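With one protein chain removed, the remaining protein chains of the complex are shown where they sit.
Note that the chains are named A, B, C, D and E in the order they appear, and that numbering of residues resets to 1 at the start of each chain.
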Amino acid sequence: MHIPFKRSFNRKNNEMRPIEIIPDYYSYGDGSCLVKYGNTHVICAATIDEKVPLFLKHTHTGWITAEYGMLPCASHERIEREASKGKQSGRTLEIQRLIGRSLRSVVDLNIVGERQIKIDCDVIQADGGTRTASITGGYIALCLACKKLLKRSLIPANPIRNHAVAVSCGIVNGEAMCDLDYLEDSNAEVDANFIMADNKIIEIQACGEKHPFDETAFKTLFEYAKNARNLLIEKQDEALASV
Amino acid sequence: MHIPFKRSFNRKNNEMRPIEIIPDYYSYGDGSCLVKYGNTHVICAATIDEKVPLFLKHTHTGWITAEYGMLPCASHERIEREASKGKQSGRTLEIQRLIGRSLRSVVDLNIVGERQIKIDCDVIQADGGTRTASITGGYIALCLACKKLLKRSLIPANPIRNHAVAVSCGIVNGEAMCDLDYLEDSNAEVDANFIMADNKIIEIQACGEKHPFDETAFKTLFEYAKNARNLLIEKQDEALASV
Amino acid sequence: MHIPFKRSFNRKNNEMRPIEIIPDYYSYGDGSCLVKYGNTHVICAATIDEKVPLFLKHTHTGWITAEYGMLPCASHERIEREASKGKQSGRTLEIQRLIGRSLRSVVDLNIVGERQIKIDCDVIQADGGTRTASITGGYIALCLACKKLLKRSLIPANPIRNHAVAVSCGIVNGEAMCDLDYLEDSNAEVDANFIMADNKIIEIQACGEKHPFDETAFKTLFEYAKNARNLLIEKQDEALASV
Amino acid sequence: MHIPFKRSFNRKNNEMRPIEIIPDYYSYGDGSCLVKYGNTHVICAATIDEKVPLFLKHTHTGWITAEYGMLPCASHERIEREASKGKQSGRTLEIQRLIGRSLRSVVDLNIVGERQIKIDCDVIQADGGTRTASITGGYIALCLACKKLLKRSLIPANPIRNHAVAVSCGIVNGEAMCDLDYLEDSNAEVDANFIMADNKIIEIQACGEKHPFDETAFKTLFEYAKNARNLLIEKQDEALASV
Amino acid sequence: MHIPFKRSFNRKNNEMRPIEIIPDYYSYGDGSCLVKYGNTHVICAATIDEKVPLFLKHTHTGWITAEYGMLPCASHERIEREASKGKQSGRTLEIQRLIGRSLRSVVDLNIVGERQIKIDCDVIQADGGTRTASITGGYIALCLACKKLLKRSLIPANPIRNHAVAVSCGIVNGEAMCDLDYLEDSNAEVDANFIMADNKIIEIQACGEKHPFDETAFKTLFEYAKNARNLLIEKQDEALASV
Partner (left out) sequence: MHIPFKRSFNRKNNEMRPIEIIPDYYSYGDGSCLVKYGNTHVICAATIDEKVPLFLKHTHTGWITAEYGMLPCASHERIEREASKGKQSGRTLEIQRLIGRSLRSVVDLNIVGERQIKIDCDVIQADGGTRTASITGGYIALCLACKKLLKRSLIPANPIRNHAVAVSCGIVNGEAMCDLDYLEDSNAEVDANFIMADNKIIEIQACGEKHPFDETAFKTLFEYAKNARNLLIEKQDEALASV
């Protein structure tokens, strides 16, 4: 007899956890929010830096970059502090490269001009999906920073061309599920992150954690992700409208 | 004409900012709190580790250690992430050594037994006094961890012998002040951290930031600190009683 | 007028570069090959290590891990030596995590037993697709190492359950293409790595380098990848049969 | 029956060890001395650097900074070489920050002008009180460097406004003592470093090593420190007069 | 009875292994070769860098520098990757300093002008003598880079004044031998590297690995090295003539 897996927040398989975005989490800084995917809480904060990396000097082009971190006690098991180990893990570097790449792809960097916007995503509490929450929240911090630049007439127009949202889907105990929490993620046979921009794809990372998987599974996860996208964009618009 | 310095929260010179301690900030882990000294917010979390450092092996004695960090965007100006720089600053190392030393001094390490309690203090928002808030909050996390050990009969008695609280006082524009915020701290001529245990001293660090200072100034600051101590101990007791 | 992009080796859009796999590249060691995807040349070498990482101690389970490197002069522009910079780049860590994860997914780690097989992938010459060539070649090194273990009766059966091959596809100048070389890769609007296992998927990483992309593009690239997979598996089988 | 602790050099509790300062220890360099507090020997050497740290560029203001090190065999037990460990310990960073801060507080940095004076304090032999000897000796190296600048008319006046001396006092076996040697320091219940400037305080660091301590103890140690200050200033003046 | 040691490639004691130099190993870059001393294979590649190190700014003088690396699986036992350890070993630093110094000594750096030529020596397969092969091959890469500079009229004349070749000789089982392979090298009582320039000496490093050795032994090894020098210069000239 098959005992169905009980999802947190009493969710159906294609449902996300409660999503909450609190914009302007910091009174200072250039744009920030606290984003929650259920019990996963991430502070995202943008800093405008008038200095660009060397490779952009004299190109009149801007850059978006991201940094990602997790408090040592944010997770179920304490994770050693990267600052005291003296280096960031491969996982951290991979995630912050993903966040930066995703946000850059929805921005017109020529409009941003020769400056850099740095997005810090710091996980206060981790319950699965920290990288996807970081992208969804990083987008808000980025929008607020661009709004500030626009208000000060430092840029001629809004450089944001698309929303950027993300969700992790997966196959757990043989069932496709949307927005995995920590327990589901630890048991997932397939783990797929979808970063989406309105009706387009920014990035797909789908991985059979233990075994290869078939194309049908992938297609179901993709459908779930497209549903989640709509909700996330709605939440982002509400948050931005409230500022 | 002397224009008096306007203190945040409309405080008198010998008054602290509003103090708030929210115990059990994390549902998991071995003891935690969120401590607020006005706009300075620190998450303190304890982790019990059954492994001790090498120098304690076979001594039947425990150890308390602390780690300190600050979110890059916690401060008025973004601070470079220590994890990405690949090392902790001298300031960070100094603060975490202070926190560990202070908490160890109020604990009977023989009762703790051959295990280690690690206290993580992570500054979410910084407005002056992050190290003193970390000690006051770290004490709560430590108490909750000891309570847990006691409840599981892993230790024979409560090893905590004294409260441990801390406050920073200083001379700003020639006036002695209690519990400096960021603005006051940046302008302080004398900066003194008092770590106190009920009616005793755990540690005093008093420093003339720009010039040497005289003994009278030191004595006034010490009096302010003793007042603050009483309030802080009260807040700690309230927080622990509420759990 | 549209001037069609001239592909290296006079290829059609859905064609791979000439693939060559030279097994047993080293006379010593536990299994190796030189793999060529056109002008991209990678030496893959397996080392059997009877010590496992800590987390596998007493689990009777094995582990596959990979390391990736590139000679400083392998590329069109000299790349600074990671050993002299004192750390591996995020890109390197990301690639070696991908190789390890991909190879683990086609192996029964219980059969491998409590030992580790380390796969070194060193790029001698780089012309695009170094990570995909590393997976295809790493698979050969892994098979040869397992063959050696089997021959010495150190494992009870062949632990390899599937082939593991990889190819990078992308959209360049608006056209879908298979197995991108350096020039194509630098100009790709969409870049997608497909790691495949016979008729299943090991991992998909698809990314709009500059802009989001639509689902149709993704589907075409996926079809190209499935074609390439068949050829690569054939080449792997030939190489292994020749030993 | 109470057996009184026998102090090195047959000292009374409020007495310092024999103090010796040999100025111009190096024939080259910008100012140096060998300072001895009993068997604690430190070489202090100043280097004038016409480059200032970034944050002082175009401020017409100078800077004093210090570095501290200990020969691996200087201590009773060999200490691992920080250069071969690849990083300075928290203790080292704390001490060199203290030395730099203390010396800066007695100097008019505007008179120093846009240049940096670096004070190296290297412990040749350690028998307790290395940080306090470093401050007392560092002051001499600093004075000699300023004298050189003045002689070459690179600065308009002597920028030194006060002496800077330091002594460590403590409670050992229940008795207050001045200028602790290694054995006393290892057994101290309270350890207090006093950095003094003529009749003022530069910095106080008082710490209950194992337990909190009471205010009376602190006051006694402070009195001892003020006595020691007078002797140290005398020794500094003699040394400078002899050059 | 004395059983004579059987040398690889059936060599007499004063004979080198088969030497092969394949110039222009890379189609791109500024000059490269693959050099083989028997089973020791090294790729040497030159990169012309128009930026010089700080100490050469405005001196109108050039610089030659070298970097050395070994693939982890190049050797009989896998060697941990220096990039993942985060630092180069003392041996690596010593070798690359030797290569750079040796090549600089045969070049007129004034003719090179204010630019730097970097020589990468990467060992693909190691069977003893990797540093000596690197020098002999590095010379070829350097010559090709200078030829390129000359062809583009960036330098007024050929700056190369002498050949630079190297060979390792040693005493193995009491017998003097030329061009030691790995097995011989591991058993050598004396190991001597001779770096030679036509009829002169560039550098000699002779070392009694386990015991001091006498002058006669040294003289024999020196004679062997002079013989080897002639062959190596011949091979270099052939390789350069073939381009």
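The rule is short, and it goes like this: a residue touches a chain if its C-beta (ideal position, glycine included) is under 8 Å from a C-beta of that chain, and two chains touch if they have at least 3 such contacts.
Quick caveat: nothing in here was measured; it's all calculated off a predicted structure.
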Touching the missing chain are D, E
Determine which one of E:I19, E:A74, E:I135 or E:I202 touches the chain that has been left out.
E:I202
Filtering D:P18, D:P53 or D:P72 for touch with the omitted chain leaves D:P72
Residues of chain E in contact with the chain not shown:
87, 90-91, 93-94, 96-97, 101, 105-106, 162, 196-215, 218
Touching residues (missing chain, whole complex) on chain D:
26, 28-29, 32, 43, 45, 47, 67, 69, 71-73, 76, 78, 81-84, 86-88, 92, 118, 120, 122, 124-125
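The rule is short, and it goes like this: only the chains that are shown with their structure count from here on.
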If you take the mean of the Cα atoms for each chain, which one ends up farthest from chain D?
C
When chain A meets its copy chain B, do both sides use mostly the same residue numbers (more than half shared) or mostly different ones?
same
Name the most central chain, where centre means the mean of Cα atoms.
A
If you average the Cα atoms of chain B and of chain D to get two centres, how far apart are those centres in Å?
28
Approximately how many whole Å separate the CA-defined centres of chain B and chain E?
59
Which integer distance in Å separates the CA centroid of chain B from that of chain C?
51
Mind pulling the chain E residues that touch 2 or more other chains?
86-87
Set of all touching chain pairs, with the criterion as stated earlier
A-B, A-C, B-D, C-E
